[in-house]
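Note that one protein chain of the assembly has been removed; the remaining protein chains are unaltered in position.
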Amino acid sequence: MTPVIVRSIVRPNAGVVRQLGEYGVATVHEAQGRTGLMRPFMRPIYPSASVAGAAVTVSCHPGDNLMIHAAIEVCRPGDILVVAPVSDSTDGMFGELLATSCQAHGIAGLVIEAGVRDVADLTRMQFPVWSKAISAQGTVKATAGSVNIEVSCAGAVVHPGDVVVADVDGVVVVARDTAEEVARLAEQRLLKEKRSRERLRTGELGLDMYGLRAKLAELGVRYVEDAAGIDEMKR
Amino acid sequence: MTPVIVRSIVRPNAGVVRQLGEYGVATVHEAQGRTGLMRPFMRPIYPSASVAGAAVTVSCHPGDNLMIHAAIEVCRPGDILVVAPVSDSTDGMFGELLATSCQAHGIAGLVIEAGVRDVADLTRMQFPVWSKAISAQGTVKATAGSVNIEVSCAGAVVHPGDVVVADVDGVVVVARDTAEEVARLAEQRLLKEKRSRERLRTGELGLDMYGLRAKLAELGVRYVEDAAGIDEMKR
Amino acid sequence: MTPVIVRSIVRPNAGVVRQLGEYGVATVHEAQGRTGLMRPFMRPIYPSASVAGAAVTVSCHPGDNLMIHAAIEVCRPGDILVVAPVSDSTDGMFGELLATSCQAHGIAGLVIEAGVRDVADLTRMQFPVWSKAISAQGTVKATAGSVNIEVSCAGAVVHPGDVVVADVDGVVVVARDTAEEVARLAEQRLLKEKRSRERLRTGELGLDMYGLRAKLAELGVRYVEDAAGIDEMKR
Amino acid sequence: MTPVIVRSIVRPNAGVVRQLGEYGVATVHEAQGRTGLMRPFMRPIYPSASVAGAAVTVSCHPGDNLMIHAAIEVCRPGDILVVAPVSDSTDGMFGELLATSCQAHGIAGLVIEAGVRDVADLTRMQFPVWSKAISAQGTVKATAGSVNIEVSCAGAVVHPGDVVVADVDGVVVVARDTAEEVARLAEQRLLKEKRSRERLRTGELGLDMYGLRAKLAELGVRYVEDAAGIDEMKR
Amino acid sequence: MTPVIVRSIVRPNAGVVRQLGEYGVATVHEAQGRTGLMRPFMRPIYPSASVAGAAVTVSCHPGDNLMIHAAIEVCRPGDILVVAPVSDSTDGMFGELLATSCQAHGIAGLVIEAGVRDVADLTRMQFPVWSKAISAQGTVKATAGSVNIEVSCAGAVVHPGDVVVADVDGVVVVARDTAEEVARLAEQRLLKEKRSRERLRTGELGLDMYGLRAKLAELGVRYVEDAAGIDEMKR
Partner (left out) sequence: MTPVIVRSIVRPNAGVVRQLGEYGVATVHEAQGRTGLMRPFMRPIYPSASVAGAAVTVSCHPGDNLMIHAAIEVCRPGDILVVAPVSDSTDGMFGELLATSCQAHGIAGLVIEAGVRDVADLTRMQFPVWSKAISAQGTVKATAGSVNIEVSCAGAVVHPGDVVVADVDGVVVVARDTAEEVARLAEQRLLKEKRSRERLRTGELGLDMYGLRAKLAELGVRYVEDAAGIDEMKR
């Protein structure tokens, strides 16, 4: 219950992080069994934003960015700040000055379940941010919080050192100790999707490729020729 | 109540569909008496997305895209998939593989009251989609639904074979048997708007052009010179 | 209570308006003590939209744009229309024809707590709009309202003649009689931020620059070396 | 596209309507294959509200109740008004005076995808209403709409003469020509649920009663004894 | 821009306040021309809550209740606290201890565009509150704000000393200098509504009583006998 800042965390393998970033959010999310995705209200501030890195987590009071300053000190190059206020807020807790500080320390991006401001500057700086709002609302530096504890951010549990992958499809979190296995499964999935893509491109139907016709029959879905067929069914 | 797939639907006249697409959503919506518009949470995944076509409708369980696969088989080139889950969902029920399949069959676009993923790919493929969310959340193929029955999608009733017109202003649905008449009225409206535009451009006021001064008077709206005039009114 | 149109308002100093526009929303909002910001659901229809001007206010019935027509007549070049319906609405109360009329009269932009349509045209015309929705939903011209009275728009009080500053970070309102002072404070703030930026860029921490270490200690925030440290704290 | 009032509609069998009302929303919704449910933002104004009847539908402009007045004339005792504005609105389009008129004509209740007011009076009168908001916002009588056409209300398609069943669980719509069959299936379902209830009450598990253990195994769900078992799984 | 506490405000006539409270929100809102209503997300914490009084306004930082404490000191018996944070918040800024303090000073109720907690206690104390959320989220006492300045609360402008009327239909604000006139108009309205009620109760239609048949004709609304009539119209 005491607010705490954990200086040192175990980080995931850099090569695995890079791989997961290349696979992208949708593929990684599927590879780990459709879990770990943040809610879709988390949007990038510019469409080409894309990043992967180790999570440094921040739990804070809404409208107060004191703990973000504290978190920057314990980050290493390539880390991603994951900021989770304890209650709903759209305030602009992060802007161009903090982004300047982040870039000076090699921080790769920000995921924040709140607002962000100076988005024209952040876009020019190519500092990628996923947030639930864009808002100029200024914040204070007055209340305690924690850095590098487990947090709930936009519907996902995030532990310090988890891999965060984010792109235009959203944000997904991969537990550090499963990251390598998820990367392996994602690669398999990409290969399989490549084959599926080729078949679909030639006009083969998903119904046939995935063997869904039997499923439809089993579920009692009936085919009729036209609208008149529906009326006949009812008799 | 039995889930059903209707193979064959009556489609609107291709020329009329093309015309309605050229007029655009706002004009078509006005021309048919300000009805048939989907709710504004339906947004295109890229700003230049624009399409018109015949609706092939899908009623499905949230988070399950089995029926989308079934629907693709009964589509013809130029059709638009209109997907309406039976309850609220933001799951990404459609992605790049399904879009590849759609393009292989000539399907012109997708309107879905749920989520969509792989939007970077879809944008590159120029496959236009209007959805209520962007989400990587994966879905299953496990529950029955129907294809080409009447559905409620984002606040509009859509019948199979209705004309769907979609652009950056949203999505509007035109009943098949009124499409020709709506096209005619839309054309008239465009001509009238062109004349209005010319007059407004020269500085003529809408108040005069539309004859609204009498309306204001009839409604009891009063003019005062300045803020002091309000205080005088109260005496 | 009688609906009223006030023809003449006191406008802010043009030079001050220009300055505030250059400082931008986030800086101006901070400079006036973090007040006057509209809610973040107010978004520009294109990202580069940016404007500053004197507010001409419109209070109207939802789904009715009669009073916008009335307001245009009392605007002067450089003014910004601020439209506040008396209840929630997403209807597209403003489109390309009204924008044509606005540009003919030199009106600089629109802020509307409702919907807007023809956004492709408005973007081409570079007529900047901040709205809470994009919607083709047509509106009527049937009910009374007021022009140039005090309104509540998206969470901010706006008086006729207040300065409205809007960009990609949102919309902020500055009271006319404090505009000059706010501009002065904003300039000071920019200078201070410039110095801070230089220091942050070299890697100095916000913790040190803002003297926040003492604050953290005072608030009882504790530092531990790693996760094991948390467990020790609990003993 | 011309607004129209249809005076006479085909109504469902009164006995079937009564039955469906007794079965309740959840049972009827299941019996017809989990379709026809309105979105859950539709809430009763008092918890004990419960009704079933034939739908008289109203399509109208938001914030305008002219067409509700027109609809009352074509209602018969036991009917339910289903009001669907063409765009989002929370305005209080219905209050105690309209309810008095409804009760004078034997109208059994109101389902409205907008707001309602005078809810203290409506509760005292025991006039059941399902709405998406409670709002005193007054409305006008100025724009055209239609009565007894097909509408989309809160996510459900409603035809004039469909059966509307509403209680504390929400609102469900049953097509008139399937109402009898749905009633039969609902009754079967109730019997089956009664048997299930008895078994569950004695402690039998749903896992066994519904035969779900095989399903879990088929889906690859694994059992472990405790948290340590999860770590073992990862090795 | 300097935060300020105004000790003394001009209050409305107590008799007029009492009258407006008796008329209720819906009637008062209509009487003043359908203006001044707060958004419908403002709900009472218990259904029988009902109050009228003079507004003492609070502008504060979200999640910080320091200024509520400051406001209590300047209240007089019968006043209503109107609390408007400068940005969106659902935090529980007010609970049983503050309510105890309010009741000790004769404060009649609270209107807050944020959250409230201890609602079981507040209900037992019969201290009426209208809020946008119920939330236990605790708040701090760390940032400056103002008391008795003009605020925007839930979509309405509120000046210190305005009359606030609140009941189960919501919250309406009446400007102090028009309160007497609004009370007079509200009384007229009630008399007129009483007569309307009697006529509607006997079965007279709103269509006839309000003379709306001509309006329908003027708007081009057509009557047809049944569904077949719609098809005939299209020919």
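A, B, C, D and E label the chains in the order they appear, each numbered from 1.
By definition in this document, contacts are C-beta pairs under 8 Å (C-beta built on N, C-alpha and C of every residue); 3 or more make two chains touch, one makes a residue touch a chain.
Computed from a prediction, not measured in an experiment: that's the story for all the values here.
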Looking at the whole complex, which visible chains does the left-out chain touch?
-> A, B, C, D, E
Touch assignment to the omitted chain, from A:R39, A:R76, A:H105 or A:R213, lands on A:R39
Among E:V17, E:A49 or E:V119, which residue is in contact with the omitted chain in the full complex?
-> E:V119
Of B:T35, B:N65, B:T100 or B:S135, the residue in touch with the unshown chain = B:S135
Contacting the left-out chain in the complete assembly, out of E:V17, E:A49 or E:I72 = E:I72
For chain D, residues touching the missing partner are 25-26, 29-30, 34, 37, 39-40, 43, 47, 167-170, 172, 193, 196-197, 200-203, 205-207, 210, 212, 215-216, 219-227, 229-230, 233
Even though one chain is not shown, chain C touches it at residues 177-178, 234
On chain B, residues whose C-beta touches the chain left out of the figure | 61-63, 86-91, 135, 137, 140, 142-143
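One rule holds for everything that comes next: only the chains that are shown with their structure count from here on.
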Which chains contact both chain C and chain D?
-> A, B, E
Measuring centre to centre, with centres taken as mean CA positions, what chain is farthest from chain C?
-> D
Could you give the separation in Å between the centres of chain B and chain C, each centre being the mean of its C-alpha atoms?
-> 29
The distance between the C-alpha centres of chain B and chain D, rounded to whole Å, is 26
Sites on chain C at which at least two other chains make contact = 2-3, 34, 37, 39-40, 61, 86-88, 90, 135, 137, 142-144
For the protein chains shown, what form does their contact graph take: line, ring, star, complete or other?
-> complete
